[in-house]
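To start, the structure itself, in C-alpha coordinates.
With one protein chain held back, the other chains of the complex are shown just where they sit.
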Amino acid sequence: MADLLVYVAATLTSLAFLLALYRFFKGPSAADRVVAYDVLTIIAITGIVLIALAEGRGIYLDVALVYALLSFLGVIVVARYLERGL
Amino acid sequence: MTDTALSIVGGLLFVAGAAFLLLGGLGLVRMPDLFNRIQAGTKTTTLGTLLTLAGAACLQPDWSLKLLLIGLFVLLTNPISSQVLARAAHRMGLEKSQLTMVDHLAEDTGERS
Amino acid sequence: MSTLLTAMTVVLCIAILVAAIVSIQVKGDKSMSIAILAAGLVSLLASVLFLILAAPDVAMTEAAIGGGLTTFLFFFVLARMRNGEREYEEANHD
Amino acid sequence: MHQVQRVSSFFQLFLTLAIFWFWLNGSLAIDVVVVGLIASFVIAALFNGGLSAFSDLQPTPKAIGYSLLYVVFFFKELVKSNFGLARIVLTPGLPLSPGIVKVRTKLKSRMGRMLLANSITLTPGTLTVEMTGEWLYIHCVTVSSTDTDIATANIVSGFEHYLEVMYG
Amino acid sequence: MTYIALATGFLLILIGFYGALTNRNLLRMIVAFTIANSGINVVIIAIGYMHGRTAPILDATVSAADALTRVIDPVPQVLVLTAIVIGVGVAALMLVFAYKLYERKGTLDISKFAELKW
Partner (left out) sequence: MIKRFLALSLLVGIGAIFVALMMSYEPDASLNLTARYYAENTASETGSANIVTAILVTYRGLDTLGEVTVLFLASSIIGLVLSLGNKQNTTLRKLVPVGELLTTGKSYLAPIIMLLGVYVFVNGHLTPGGGFQGGAIIASGMLLLLLSDPLKHFSHALISLVESLSGFVYVSLGVLGIVLAGSFLDNRILPLGDFGDLISAGAIPLIYSLIGLKVGAEFSSMLANLSEMEDLQ
(Lines give C-alpha, C1' and ligand atoms only; values in the text may rest on other atoms or scores of the structure.)
Protein backbone atom coordinates (compact mmCIF):
# COMPACT_ATOMS: atom_id res chain seq x y z
CA MET A 1 0.00 0.00 0.00
CA ALA A 2 2.65 2.49 1.07
CA ASP A 3 4.76 1.42 -1.90
CA LEU A 4 1.90 2.11 -4.26
CA LEU A 5 1.40 5.58 -2.78
CA VAL A 6 5.10 6.35 -3.25
CA TYR A 7 4.82 5.30 -6.90
CA VAL A 8 1.85 7.63 -7.37
CA ALA A 9 3.77 10.46 -5.73
CA ALA A 10 6.79 9.81 -7.96
CA THR A 11 4.58 10.01 -11.04
CA LEU A 12 3.10 13.34 -9.93
CA THR A 13 6.56 14.70 -9.12
CA SER A 14 7.84 13.71 -12.55
CA LEU A 15 4.90 15.48 -14.17
CA ALA A 16 5.64 18.63 -12.19
CA PHE A 17 9.28 18.35 -13.23
CA LEU A 18 8.38 18.10 -16.89
CA LEU A 19 6.02 21.10 -16.64
CA ALA A 20 8.77 23.21 -15.10
CA LEU A 21 11.13 21.97 -17.80
CA TYR A 22 8.64 23.14 -20.42
CA ARG A 23 8.72 26.61 -18.88
CA PHE A 24 12.52 26.53 -18.89
CA PHE A 25 12.56 25.55 -22.55
CA LYS A 26 9.90 28.04 -23.62
CA GLY A 27 10.29 30.93 -21.16
CA PRO A 28 9.95 34.17 -23.09
CA SER A 29 12.32 36.20 -20.92
CA ALA A 30 15.49 35.31 -19.05
CA ALA A 31 13.80 35.91 -15.69
CA ASP A 32 11.09 33.36 -16.52
CA ARG A 33 13.78 30.77 -17.09
CA VAL A 34 15.34 31.64 -13.76
CA VAL A 35 12.02 30.96 -12.02
CA ALA A 36 11.83 27.62 -13.80
CA TYR A 37 15.40 26.85 -12.69
CA ASP A 38 14.45 27.58 -9.09
CA VAL A 39 11.41 25.29 -9.27
CA LEU A 40 13.46 22.54 -10.91
CA THR A 41 16.04 22.59 -8.12
CA ILE A 42 13.32 22.50 -5.44
CA ILE A 43 11.69 19.51 -7.12
CA ALA A 44 15.09 17.83 -7.35
CA ILE A 45 15.24 17.81 -3.53
CA THR A 46 12.09 15.67 -3.51
CA GLY A 47 13.71 13.53 -6.17
CA ILE A 48 16.75 12.94 -3.96
CA VAL A 49 14.51 11.94 -1.03
CA LEU A 50 12.72 9.50 -3.35
CA ILE A 51 16.05 7.98 -4.41
CA ALA A 52 17.11 7.63 -0.78
CA LEU A 53 13.82 5.88 0.03
CA ALA A 54 14.13 3.57 -2.96
CA GLU A 55 17.69 2.57 -2.09
CA GLY A 56 16.99 2.57 1.63
CA ARG A 57 20.15 4.53 2.50
CA GLY A 58 19.92 7.49 4.86
CA ILE A 59 23.37 8.85 4.01
CA TYR A 60 22.10 10.03 0.62
CA LEU A 61 20.21 12.75 2.47
CA ASP A 62 23.47 14.67 2.96
CA VAL A 63 23.37 15.47 -0.74
CA ALA A 64 19.85 16.88 -0.33
CA LEU A 65 21.17 19.02 2.51
CA VAL A 66 23.85 20.54 0.30
CA TYR A 67 21.31 20.99 -2.48
CA ALA A 68 18.82 22.74 -0.20
CA LEU A 69 21.41 25.16 1.13
CA LEU A 70 23.35 25.96 -2.04
CA SER A 71 20.97 25.85 -5.00
CA PHE A 72 19.55 29.30 -4.23
CA LEU A 73 22.96 30.84 -4.90
CA GLY A 74 22.62 30.25 -8.63
CA VAL A 75 19.32 32.13 -8.69
CA ILE A 76 20.77 35.06 -6.75
CA VAL A 77 23.81 35.29 -9.04
CA VAL A 78 21.64 35.49 -12.15
CA ALA A 79 19.18 37.92 -10.56
CA ARG A 80 21.98 40.26 -9.49
CA TYR A 81 23.50 40.07 -12.94
CA LEU A 82 20.20 40.90 -14.60
CA GLU A 83 19.64 43.96 -12.42
CA ARG A 84 23.23 45.07 -13.13
CA GLY A 85 24.43 44.70 -9.57
CA LEU A 86 27.41 42.41 -10.06
CA MET B 1 8.47 -0.85 4.08
CA THR B 2 5.80 -2.52 6.13
CA ASP B 3 2.15 -1.64 5.95
CA THR B 4 1.76 -0.13 9.36
CA ALA B 5 -0.55 2.80 9.94
CA LEU B 6 2.41 5.18 10.08
CA SER B 7 3.69 4.19 6.66
CA ILE B 8 0.23 4.63 5.15
CA VAL B 9 0.11 8.13 6.63
CA GLY B 10 3.57 8.74 5.23
CA GLY B 11 2.50 7.60 1.79
CA LEU B 12 -0.55 9.84 1.88
CA LEU B 13 1.56 12.83 2.93
CA PHE B 14 3.92 12.02 0.08
CA VAL B 15 1.08 12.02 -2.42
CA ALA B 16 -0.30 15.29 -1.02
CA GLY B 17 3.15 16.91 -1.31
CA ALA B 18 3.57 15.65 -4.85
CA ALA B 19 0.14 17.05 -5.71
CA PHE B 20 1.28 20.47 -4.51
CA LEU B 21 4.46 20.15 -6.56
CA LEU B 22 2.32 19.38 -9.59
CA LEU B 23 0.20 22.41 -8.78
CA GLY B 24 3.35 24.51 -8.74
CA GLY B 25 4.37 23.19 -12.13
CA LEU B 26 0.90 23.85 -13.49
CA GLY B 27 0.89 27.37 -12.10
CA LEU B 28 4.31 27.99 -13.60
CA VAL B 29 2.97 27.12 -17.03
CA ARG B 30 -0.44 28.81 -16.78
CA MET B 31 0.27 32.13 -15.06
CA PRO B 32 0.48 35.15 -17.35
CA ASP B 33 3.48 37.12 -16.08
CA LEU B 34 6.67 36.72 -14.08
CA PHE B 35 5.49 37.81 -10.64
CA ASN B 36 2.51 35.50 -10.72
CA ARG B 37 4.78 32.71 -11.91
CA ILE B 38 7.04 33.23 -8.92
CA GLN B 39 4.00 33.11 -6.65
CA ALA B 40 2.61 29.93 -8.16
CA GLY B 41 5.93 28.25 -8.85
CA THR B 42 8.20 28.61 -5.89
CA LYS B 43 5.62 29.06 -3.13
CA THR B 44 3.42 26.04 -3.64
CA THR B 45 6.48 23.89 -4.27
CA THR B 46 7.80 24.91 -0.85
CA LEU B 47 4.76 23.44 0.89
CA GLY B 48 4.97 20.44 -1.42
CA THR B 49 8.59 19.80 -0.48
CA LEU B 50 7.80 20.17 3.23
CA LEU B 51 4.95 17.64 2.93
CA THR B 52 7.08 15.13 1.03
CA LEU B 53 9.81 15.48 3.64
CA ALA B 54 7.23 14.84 6.37
CA GLY B 55 6.01 11.81 4.45
CA ALA B 56 9.55 10.44 4.16
CA ALA B 57 9.98 11.00 7.91
CA CYS B 58 6.88 8.85 8.52
CA LEU B 59 8.13 6.11 6.19
CA GLN B 60 11.65 6.07 7.72
CA PRO B 61 11.44 7.45 11.29
CA ASP B 62 15.24 7.16 11.74
CA TRP B 63 15.85 9.92 9.22
CA SER B 64 13.46 12.46 10.71
CA LEU B 65 16.17 14.69 12.24
CA LYS B 66 17.95 15.20 8.94
CA LEU B 67 14.71 15.59 6.99
CA LEU B 68 13.58 18.28 9.41
CA LEU B 69 16.87 20.09 8.84
CA ILE B 70 16.42 19.91 5.06
CA GLY B 71 12.95 21.42 5.47
CA LEU B 72 14.35 24.19 7.63
CA PHE B 73 17.02 25.01 5.04
CA VAL B 74 14.40 25.16 2.29
CA LEU B 75 12.34 27.53 4.43
CA LEU B 76 15.37 29.73 5.09
CA THR B 77 16.78 29.97 1.59
CA ASN B 78 13.72 29.90 -0.65
CA PRO B 79 12.17 33.30 0.20
CA ILE B 80 15.50 35.10 -0.23
CA SER B 81 16.01 33.86 -3.76
CA SER B 82 12.49 34.70 -4.87
CA GLN B 83 12.61 38.15 -3.28
CA VAL B 84 15.91 38.99 -4.97
CA LEU B 85 14.58 37.71 -8.27
CA ALA B 86 11.32 39.68 -8.00
CA ARG B 87 13.25 42.84 -7.17
CA ALA B 88 15.58 42.33 -10.12
CA ALA B 89 12.67 41.68 -12.45
CA HIS B 90 10.93 44.85 -11.32
CA ARG B 91 14.09 46.87 -11.73
CA MET B 92 14.60 45.52 -15.24
CA GLY B 93 11.20 46.98 -16.12
CA LEU B 94 9.83 43.62 -17.19
CA GLU B 95 6.47 43.66 -18.87
CA LYS B 96 3.61 43.01 -16.48
CA SER B 97 0.37 41.28 -17.30
CA GLN B 98 -2.54 43.30 -18.66
CA LEU B 99 -4.56 42.38 -15.60
CA THR B 100 -2.25 44.27 -13.22
CA MET B 101 -4.38 46.71 -11.28
CA VAL B 102 -1.91 48.86 -9.39
CA ASP B 103 1.85 49.28 -9.01
CA HIS B 104 2.78 51.49 -6.10
CA LEU B 105 6.48 50.67 -6.38
CA ALA B 106 6.75 51.99 -9.92
CA GLU B 107 4.83 55.10 -8.88
CA ASP B 108 7.14 55.76 -5.97
CA THR B 109 10.45 55.12 -7.73
CA GLY B 110 9.35 56.84 -10.91
CA GLU B 111 10.18 53.89 -13.12
CA ARG B 112 8.25 53.14 -16.23
CA SER B 113 5.45 50.78 -15.38
CA MET C 1 11.78 -0.07 -6.45
CA SER C 2 14.06 -0.66 -9.42
CA THR C 3 11.46 0.43 -11.97
CA LEU C 4 11.01 3.68 -10.05
CA LEU C 5 14.70 4.44 -10.36
CA THR C 6 14.73 3.57 -14.07
CA ALA C 7 11.76 5.85 -14.73
CA MET C 8 13.43 8.67 -12.80
CA THR C 9 16.60 8.15 -14.83
CA VAL C 10 14.65 8.54 -18.07
CA VAL C 11 12.98 11.77 -16.90
CA LEU C 12 16.28 13.17 -15.66
CA CYS C 13 18.12 12.31 -18.87
CA ILE C 14 15.46 14.02 -20.96
CA ALA C 15 15.77 17.09 -18.74
CA ILE C 16 19.57 17.11 -18.99
CA LEU C 17 19.50 16.86 -22.77
CA VAL C 18 16.86 19.59 -23.07
CA ALA C 19 18.93 21.88 -20.84
CA ALA C 20 22.06 21.17 -22.90
CA ILE C 21 20.26 21.93 -26.15
CA VAL C 22 18.86 25.16 -24.70
CA SER C 23 22.37 26.09 -23.66
CA ILE C 24 23.82 25.58 -27.13
CA GLN C 25 20.97 26.80 -29.29
CA VAL C 26 19.43 29.75 -27.42
CA LYS C 27 19.31 32.99 -29.40
CA GLY C 28 18.04 36.48 -28.82
CA ASP C 29 18.08 38.95 -25.98
CA LYS C 30 20.21 37.92 -22.96
CA SER C 31 21.10 34.69 -24.75
CA MET C 32 24.50 34.46 -23.10
CA SER C 33 23.14 34.50 -19.56
CA ILE C 34 20.53 31.89 -20.46
CA ALA C 35 23.24 29.67 -21.94
CA ILE C 36 25.26 29.87 -18.72
CA LEU C 37 22.19 29.23 -16.60
CA ALA C 38 21.31 26.18 -18.69
CA ALA C 39 24.87 24.85 -18.31
CA GLY C 40 24.45 25.23 -14.55
CA LEU C 41 21.18 23.31 -14.76
CA VAL C 42 22.97 20.53 -16.66
CA SER C 43 25.45 20.08 -13.84
CA LEU C 44 22.80 20.33 -11.10
CA LEU C 45 20.67 17.64 -12.74
CA ALA C 46 23.74 15.55 -13.54
CA SER C 47 24.39 15.47 -9.81
CA VAL C 48 21.00 13.79 -9.23
CA LEU C 49 21.89 11.34 -12.00
CA PHE C 50 25.16 10.57 -10.20
CA LEU C 51 23.15 9.83 -7.05
CA ILE C 52 20.98 7.35 -8.95
CA LEU C 53 24.16 5.73 -10.27
CA ALA C 54 25.19 5.15 -6.62
CA ALA C 55 27.92 7.79 -6.43
CA PRO C 56 26.91 10.14 -3.57
CA ASP C 57 30.41 11.59 -3.21
CA VAL C 58 30.47 12.69 -6.83
CA ALA C 59 26.88 13.93 -6.57
CA MET C 60 27.77 16.14 -3.65
CA THR C 61 30.83 17.55 -5.43
CA GLU C 62 28.82 18.35 -8.51
CA ALA C 63 26.01 19.92 -6.47
CA ALA C 64 28.41 22.09 -4.48
CA ILE C 65 30.43 23.19 -7.50
CA GLY C 66 27.88 23.23 -10.29
CA GLY C 67 25.24 25.04 -8.27
CA GLY C 68 27.04 28.21 -7.37
CA LEU C 69 30.73 28.34 -8.21
CA THR C 70 30.81 27.68 -11.96
CA THR C 71 27.78 29.85 -12.67
CA PHE C 72 29.29 32.60 -10.59
CA LEU C 73 32.67 32.51 -12.37
CA PHE C 74 30.94 32.85 -15.74
CA PHE C 75 28.66 35.66 -14.63
CA PHE C 76 31.46 37.59 -13.04
CA VAL C 77 33.53 37.58 -16.20
CA LEU C 78 30.42 38.32 -18.28
CA ALA C 79 29.48 41.26 -16.07
CA ARG C 80 32.89 42.78 -16.78
CA MET C 81 32.32 42.76 -20.52
CA ARG C 82 28.64 43.37 -21.08
CA ASN C 83 29.30 44.30 -24.69
CA GLY C 84 30.39 40.74 -25.38
CA GLU C 85 26.84 39.58 -24.99
CA ARG C 86 25.44 41.96 -27.53
CA GLU C 87 28.22 41.23 -29.95
CA TYR C 88 27.30 37.58 -30.19
CA GLU C 89 24.10 38.45 -32.01
CA GLU C 90 25.96 40.45 -34.64
CA ALA C 91 28.65 37.83 -35.11
CA ASN C 92 26.29 34.93 -35.68
CA HIS C 93 24.29 36.31 -38.54
CA ASP C 94 25.94 34.57 -41.41
CA MET D 1 28.32 48.81 26.85
CA HIS D 2 29.40 48.25 23.26
CA GLN D 3 31.78 45.53 24.41
CA VAL D 4 28.97 43.73 26.25
CA GLN D 5 26.81 43.80 23.14
CA ARG D 6 29.59 42.34 21.01
CA VAL D 7 30.23 39.52 23.44
CA SER D 8 26.56 38.69 23.71
CA SER D 9 26.10 38.66 19.93
CA PHE D 10 29.14 36.39 19.62
CA PHE D 11 27.67 34.06 22.22
CA GLN D 12 24.28 33.94 20.48
CA LEU D 13 25.89 33.00 17.18
CA PHE D 14 28.08 30.40 18.89
CA LEU D 15 25.04 28.82 20.54
CA THR D 16 23.05 28.72 17.30
CA LEU D 17 25.93 27.12 15.41
CA ALA D 18 26.46 24.54 18.15
CA ILE D 19 22.77 23.60 18.07
CA PHE D 20 22.96 23.24 14.30
CA TRP D 21 26.06 21.05 14.64
CA PHE D 22 24.42 18.62 17.05
CA TRP D 23 21.32 18.56 14.87
CA LEU D 24 23.42 17.75 11.81
CA ASN D 25 25.31 14.97 13.53
CA GLY D 26 22.35 13.58 15.43
CA SER D 27 24.50 12.40 18.32
CA LEU D 28 26.03 13.73 21.50
CA ALA D 29 29.14 11.55 21.71
CA ILE D 30 32.14 13.20 23.34
CA ASP D 31 34.20 13.58 20.16
CA VAL D 32 31.26 15.13 18.27
CA VAL D 33 30.78 17.66 21.07
CA VAL D 34 34.45 18.64 21.19
CA VAL D 35 34.87 19.05 17.42
CA GLY D 36 31.56 20.90 17.18
CA LEU D 37 32.41 23.38 19.90
CA ILE D 38 35.78 24.15 18.29
CA ALA D 39 34.22 24.60 14.83
CA SER D 40 31.38 26.79 16.12
CA PHE D 41 33.82 28.91 18.09
CA VAL D 42 36.07 29.56 15.10
CA ILE D 43 33.20 30.38 12.75
CA ALA D 44 31.48 32.60 15.32
CA ALA D 45 34.76 34.46 15.85
CA LEU D 46 35.23 34.95 12.10
CA PHE D 47 31.66 36.19 11.60
CA ASN D 48 31.48 38.53 14.52
CA GLY D 49 28.41 40.66 14.04
CA GLY D 50 26.55 37.91 12.21
CA LEU D 51 22.92 37.30 13.00
CA SER D 52 21.32 34.20 14.42
CA ALA D 53 17.84 33.08 15.37
CA PHE D 54 18.39 34.42 18.88
CA SER D 55 19.62 37.89 17.91
CA ASP D 56 17.36 40.67 19.10
CA LEU D 57 14.92 38.18 20.62
CA GLN D 58 13.40 39.66 23.77
CA PRO D 59 14.53 37.55 26.75
CA THR D 60 11.09 37.34 28.33
CA PRO D 61 8.97 34.19 28.77
CA LYS D 62 6.17 35.89 26.88
CA ALA D 63 8.37 36.30 23.81
CA ILE D 64 9.30 32.63 23.86
CA GLY D 65 5.67 31.59 24.16
CA TYR D 66 4.75 33.91 21.33
CA SER D 67 7.46 32.48 19.10
CA LEU D 68 5.91 29.03 19.48
CA LEU D 69 2.49 30.49 18.69
CA TYR D 70 4.05 32.28 15.73
CA VAL D 71 5.24 28.99 14.24
CA VAL D 72 1.76 27.51 14.57
CA PHE D 73 0.17 30.63 13.08
CA PHE D 74 2.66 30.64 10.21
CA PHE D 75 1.96 27.05 9.21
CA LYS D 76 -1.78 27.65 9.45
CA GLU D 77 -1.45 30.63 7.10
CA LEU D 78 0.84 28.66 4.78
CA VAL D 79 -1.67 25.83 4.32
CA LYS D 80 -4.65 28.18 4.05
CA SER D 81 -3.12 30.39 1.40
CA ASN D 82 -1.81 27.39 -0.53
CA PHE D 83 -5.34 26.13 -0.92
CA GLY D 84 -6.40 29.61 -1.96
CA LEU D 85 -3.78 29.68 -4.71
CA ALA D 86 -4.64 26.12 -5.71
CA ARG D 87 -8.21 27.21 -6.36
CA ILE D 88 -7.00 30.06 -8.57
CA VAL D 89 -4.63 27.90 -10.59
CA LEU D 90 -7.18 25.16 -11.15
CA THR D 91 -9.98 27.50 -12.20
CA PRO D 92 -10.05 27.54 -16.01
CA GLY D 93 -10.48 31.30 -16.35
CA LEU D 94 -7.58 32.26 -14.03
CA PRO D 95 -9.42 34.82 -11.82
CA LEU D 96 -6.42 37.10 -11.25
CA SER D 97 -6.26 40.72 -10.25
CA PRO D 98 -2.55 41.17 -9.53
CA GLY D 99 -0.82 44.33 -8.39
CA ILE D 100 1.92 45.73 -6.20
CA VAL D 101 0.62 47.43 -3.07
CA LYS D 102 2.46 49.42 -0.45
CA VAL D 103 2.11 48.54 3.23
CA ARG D 104 3.60 49.88 6.42
CA THR D 105 5.44 48.00 9.17
CA LYS D 106 6.22 49.10 12.70
CA LEU D 107 9.07 46.64 13.25
CA LYS D 108 12.56 48.03 13.82
CA SER D 109 14.94 45.13 14.54
CA ARG D 110 16.69 43.53 11.58
CA MET D 111 15.73 39.96 12.39
CA GLY D 112 12.07 40.86 12.97
CA ARG D 113 11.82 42.65 9.62
CA MET D 114 13.57 39.74 7.93
CA LEU D 115 11.14 37.23 9.42
CA LEU D 116 8.17 39.41 8.46
CA ALA D 117 9.30 39.70 4.84
CA ASN D 118 10.09 35.99 4.65
CA SER D 119 6.73 34.99 6.10
CA ILE D 120 4.89 37.23 3.67
CA THR D 121 6.89 35.76 0.80
CA LEU D 122 6.40 32.15 1.86
CA THR D 123 2.62 32.43 2.03
CA PRO D 124 1.46 32.08 -1.57
CA GLY D 125 -0.48 35.00 -2.96
CA THR D 126 1.81 37.63 -1.48
CA LEU D 127 5.43 38.34 -2.37
CA THR D 128 7.74 41.01 -0.96
CA VAL D 129 9.35 42.87 -3.84
CA GLU D 130 11.12 45.74 -2.11
CA MET D 131 11.68 46.94 1.43
CA THR D 132 12.72 50.50 2.21
CA GLY D 133 12.41 52.02 5.65
CA GLU D 134 8.96 51.44 7.02
CA TRP D 135 7.46 50.66 3.62
CA LEU D 136 7.07 47.21 2.14
CA TYR D 137 6.05 46.74 -1.47
CA ILE D 138 4.10 43.54 -1.86
CA HIS D 139 2.94 41.83 -5.00
CA CYS D 140 -0.48 40.21 -4.53
CA VAL D 141 -2.17 37.74 -6.84
CA THR D 142 -5.56 39.13 -5.89
CA VAL D 143 -5.51 42.74 -4.71
CA SER D 144 -8.27 43.26 -2.18
CA SER D 145 -7.76 46.97 -1.73
CA THR D 146 -5.31 49.49 -3.10
CA ASP D 147 -5.47 51.58 0.05
CA THR D 148 -2.33 51.31 2.17
CA ASP D 149 -4.02 51.04 5.55
CA ILE D 150 -6.51 48.36 4.57
CA ALA D 151 -3.80 46.36 2.79
CA THR D 152 -1.62 46.64 5.89
CA ALA D 153 -4.43 45.27 8.02
CA ASN D 154 -5.00 42.41 5.59
CA ILE D 155 -1.44 41.28 4.93
CA VAL D 156 0.91 42.41 7.66
CA SER D 157 -1.02 42.66 10.91
CA GLY D 158 -1.38 38.93 11.53
CA PHE D 159 2.37 38.29 11.53
CA GLU D 160 3.28 41.62 13.05
CA HIS D 161 1.13 40.97 16.10
CA TYR D 162 3.45 38.10 17.10
CA LEU D 163 6.73 39.53 15.83
CA GLU D 164 6.23 42.78 17.73
CA VAL D 165 6.19 40.91 21.04
CA MET D 166 9.11 38.67 20.02
CA TYR D 167 11.53 41.28 18.70
CA GLY D 168 10.18 44.58 19.95
CA MET E 1 19.87 2.20 -16.40
CA THR E 2 23.55 1.97 -17.30
CA TYR E 3 22.73 2.23 -20.97
CA ILE E 4 20.41 5.21 -20.53
CA ALA E 5 23.06 7.08 -18.58
CA LEU E 6 25.77 6.08 -21.07
CA ALA E 7 23.69 7.33 -23.99
CA THR E 8 23.01 10.61 -22.16
CA GLY E 9 26.70 11.09 -21.46
CA PHE E 10 27.70 10.44 -25.07
CA LEU E 11 24.97 12.75 -26.34
CA LEU E 12 26.13 15.47 -23.93
CA ILE E 13 29.67 15.16 -25.26
CA LEU E 14 28.40 15.45 -28.83
CA ILE E 15 26.20 18.45 -28.02
CA GLY E 16 29.12 20.12 -26.28
CA PHE E 17 31.44 19.51 -29.23
CA TYR E 18 28.83 20.79 -31.65
CA GLY E 19 28.46 23.98 -29.64
CA ALA E 20 32.20 24.49 -29.33
CA LEU E 21 32.74 23.97 -33.07
CA THR E 22 29.90 26.07 -34.43
CA ASN E 23 29.83 29.05 -32.07
CA ARG E 24 32.08 32.00 -32.77
CA ASN E 25 31.80 33.64 -29.38
CA LEU E 26 34.57 32.62 -26.96
CA LEU E 27 32.35 32.54 -23.89
CA ARG E 28 29.79 30.36 -25.62
CA MET E 29 32.60 27.98 -26.55
CA ILE E 30 33.65 27.76 -22.90
CA VAL E 31 30.05 27.03 -21.86
CA ALA E 32 29.91 24.25 -24.45
CA PHE E 33 33.17 22.90 -23.11
CA THR E 34 31.77 22.62 -19.58
CA ILE E 35 28.77 20.71 -20.96
CA ALA E 36 31.07 18.24 -22.72
CA ASN E 37 33.01 17.98 -19.45
CA SER E 38 29.94 16.91 -17.50
CA GLY E 39 29.08 14.47 -20.26
CA ILE E 40 32.45 12.75 -19.85
CA ASN E 41 31.90 12.55 -16.09
CA VAL E 42 28.49 10.94 -16.60
CA VAL E 43 30.02 8.35 -18.95
CA ILE E 44 32.75 7.35 -16.49
CA ILE E 45 30.31 7.05 -13.59
CA ALA E 46 27.87 5.04 -15.73
CA ILE E 47 30.63 2.57 -16.59
CA GLY E 48 31.36 2.10 -12.90
CA TYR E 49 27.71 1.37 -12.06
CA MET E 50 26.66 -2.22 -11.47
CA HIS E 51 23.02 -3.20 -11.33
CA GLY E 52 21.57 -4.09 -7.95
CA ARG E 53 24.52 -2.78 -5.96
CA THR E 54 24.84 0.30 -3.80
CA ALA E 55 27.28 3.09 -2.96
CA PRO E 56 30.74 2.17 -1.59
CA ILE E 57 30.05 3.54 1.89
CA LEU E 58 29.81 1.10 4.76
CA ASP E 59 27.23 1.77 7.44
CA ALA E 60 24.34 -0.01 9.19
CA THR E 61 22.80 -1.23 5.93
CA VAL E 62 26.04 -2.45 4.34
CA SER E 63 28.45 -4.07 6.77
CA ALA E 64 32.14 -4.58 6.13
CA ALA E 65 31.60 -8.34 5.80
CA ASP E 66 29.28 -8.25 2.80
CA ALA E 67 30.93 -5.28 1.12
CA LEU E 68 32.30 -7.56 -1.59
CA THR E 69 28.85 -8.49 -2.86
CA ARG E 70 26.99 -5.24 -2.21
CA VAL E 71 29.15 -2.25 -3.23
CA ILE E 72 30.10 -0.95 -6.67
CA ASP E 73 33.54 -0.12 -8.04
CA PRO E 74 34.87 2.94 -6.15
CA VAL E 75 37.78 3.75 -8.50
CA PRO E 76 35.80 5.61 -11.24
CA GLN E 77 34.16 7.70 -8.56
CA VAL E 78 37.54 8.81 -7.25
CA LEU E 79 38.60 9.71 -10.79
CA VAL E 80 35.51 11.78 -11.46
CA LEU E 81 35.64 13.45 -8.05
CA THR E 82 39.04 14.90 -8.86
CA ALA E 83 38.08 15.59 -12.48
CA ILE E 84 35.16 17.82 -11.45
CA VAL E 85 37.32 19.95 -9.16
CA ILE E 86 40.02 20.30 -11.81
CA GLY E 87 37.31 21.13 -14.33
CA VAL E 88 36.36 24.22 -12.36
CA GLY E 89 39.98 25.33 -12.25
CA VAL E 90 40.33 24.86 -16.00
CA ALA E 91 37.09 26.73 -16.70
CA ALA E 92 38.25 29.61 -14.52
CA LEU E 93 41.58 29.73 -16.37
CA MET E 94 39.85 29.80 -19.74
CA LEU E 95 37.56 32.58 -18.56
CA VAL E 96 40.49 34.67 -17.41
CA PHE E 97 42.23 34.23 -20.74
CA ALA E 98 39.01 35.18 -22.56
CA TYR E 99 38.84 38.30 -20.41
CA LYS E 100 42.43 39.19 -21.26
CA LEU E 101 41.80 38.68 -24.98
CA TYR E 102 38.77 40.93 -24.74
CA GLU E 103 40.82 43.55 -22.97
CA ARG E 104 43.43 43.49 -25.72
CA LYS E 105 41.13 43.20 -28.76
CA GLY E 106 37.78 44.55 -27.64
CA THR E 107 35.95 41.57 -29.11
CA LEU E 108 35.03 38.01 -28.28
CA ASP E 109 34.51 36.88 -31.87
CA ILE E 110 36.93 34.05 -32.56
CA SER E 111 37.19 34.85 -36.28
CA LYS E 112 38.74 38.25 -35.46
CA PHE E 113 41.75 36.66 -33.75
CA ALA E 114 43.89 36.24 -36.83
CA GLU E 115 47.50 36.39 -35.57
CA LEU E 116 48.09 32.66 -35.59
CA LYS E 117 46.18 32.03 -38.79
CA TRP E 118 48.11 31.17 -41.94
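Should a chain be cited, it is by its letter among A, B, C, D and E, assigned in written order, with residues numbered from 1 in that chain.
Basically, a residue touches a chain if its C-beta (ideal position, glycine included) is under 8 Å from a C-beta of that chain, and two chains touch if they have at least 3 such contacts.
The structure presented is a predicted model; accordingly, all values stated were derived computationally and were not measured.
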{"item": "Partner chains on view for the chain not depicted", "value": "A, B, C, D, E"}
{"item": "Hidden partner chain, touching residue among D:101, D:117, D:141 or D:155", "value": "D:117"}
{"item": "Among D:13, D:86, D:103 or D:156, residue touching the chain not depicted", "value": "D:13"}
{"item": "In subunit E, positions touching the absent partner", "value": "2-3, 6-7, 10, 13-14, 17-18, 21-22, 47, 49-51, 55-59, 64, 67-68, 71-75, 77-78, 81-82, 84-86, 88-90, 92-93, 95-97, 99-100, 102-103, 106"}
{"item": "Residues in subunit A touching the chain absent from view", "value": "59-60, 62-63, 65-66, 69-70, 73, 76-77, 80, 83-86"}
{"item": "In subunit B, positions touching the absent partner", "value": "76-77, 80, 83-84, 87, 91"}
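As a working rule, only the chains that are shown with their structure count from here on.
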{"item": "Path length in steps (a step moves to a chain that is touched) from subunit D to subunit E", "value": "3"}
{"item": "Any chain in contact with subunit B as well as subunit D", "value": "none"}
{"item": "Middle chain, criterion being Cα centroid separation", "value": "A"}
{"item": "Greatest separation from subunit E - chain, by CA centre", "value": "D"}
{"item": "Whole-Å separation of chain centres (CA-atom averages), subunit A against subunit E", "value": "21"}
{"item": "Centre distance in Å when subunit C and subunit D are each reduced to the mean of their C-alpha atoms", "value": "32"}
{"item": "Residues of subunit C whose C-beta touches two or more other chains", "value": "5, 52, 54, 56, 78"}
{"item": "Residues of subunit B engaged with two or more neighbouring chains", "value": "23, 26, 38, 46, 66, 69, 78, 80, 82, 87"}
{"item": "Interchain pairs in contact, sorted by label", "value": "A-B, A-C, A-E, B-D, C-E"}
{"item": "Residues on subunit E engaged by subunit A in the complex (per definition of touch)", "value": "54-55, 57, 59, 61"}
{"item": "Touching residues on subunit E, where the partner in the complex is subunit C", "value": "1, 4-5, 7-8, 11-12, 15-16, 18-19, 23-25, 27-28, 30-32, 34-35, 38, 41-42, 45-46, 48-49, 52-55, 57, 72, 77, 80-81, 84-85, 88, 91-92, 95-96, 98-99, 102, 107-109, 111"}
{"item": "Subunit C residues within the subunit E interface of the complex", "value": "2, 5-6, 9-10, 13, 16-17, 20-21, 23-24, 32, 35-36, 39, 42-43, 46, 49-50, 52-58, 61-62, 65-66, 69-70, 73-74, 77-78, 80-81, 84, 87-88, 91-92"}
